[in-house]
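Here is the structure we will look at, set down as structure tokens.
Some chains have been omitted; the remaining ones sit where they do in the full complex.
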Amino acid sequence: MKEIEEIIVELKKFRNERDWEQFHNPKDLALAVSIEAGELLELFLWKSAVDANKEKVKEELADIFSFAFLLADKYGFDIKQIILDKIKVNSEKYPVNKSKGTAKKYDEL
Amino acid sequence: MKEIEEIIVELKKFRNERDWEQFHNPKDLALAVSIEAGELLELFLWKSAVDANKEKVKEELADIFSFAFLLADKYGFDIKQIILDKIKVNSEKYPVNKSKGTAKKYDEL
């Protein structure tokens, strides 16, 4: 079994033991990802990047990944594939010669 | 090479070709995760879960994963491990006998 599949198996085991799939519709899973992303952000509030608490970043990132993996699983997405597909799309939106060294959005290049 | 490592290699290749590592401090990566989570959320706004556009969900999830993988890589986290560790923590916060079938938060159980 591949690494991501192994992770998803563990997440679903935890979920199913608690009979929580009934709550995990895609809309609420998207809310959960967003809420956890807000908690991650809070670790950086009023401070510079180096001052964030690494242990807490670890926990919040784990939460984001967990809900994102469960949401991807709901839709049956192959996570590696959808990322490679998106890199391809972004390679066209951000051609190296135009985007190198600049943080501008594609519609401002 | 493991699956997640392969994904991160591709993400860093895309980033380095554009000389974008200079912008990718942990704080801004956390902002990026949160912004993309907001874009995912928008796909569900004013509608029920089944009406969200699956192709767009795929793209926004890919963006969230991409920045989350890059942030985890910045800190040198082993993604599978941090998720397994968080499942363990959550198993204690949400014991099966108390949390089964309820969506209550641990501090309300």
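Letters are used for the chains, namely A and B, taken in the order the chains are written, and counting of residues starts over at 1 for each.
The definition used in the following text is that contacts are C-beta pairs under 8 Å (C-beta built on N, C-alpha and C of every residue); 3 or more make two chains touch, one makes a residue touch a chain.
Please read these numbers as outputs of a predicted model, since none were measured by experiment.
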item: Identical protein chains in the complete assembly, only 2 of which are shown; value: 4
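In this section, only the chains that are shown with their structure count from here on.
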item: Geometric centre distance via CA averages, subunit B-subunit A, whole Å; value: 2
item: Residue numbers on subunit B that touch subunit A, as the complex places them; value: 2-4, 6-7, 10-11, 14, 17-20, 22-23, 25-28, 30-31, 33-34, 37-38, 40-41, 43-44, 48-49, 52, 54, 57-59, 61-66, 68-69, 71-72, 75, 77, 79-80, 82-87, 89-91, 94, 96, 99-101, 103
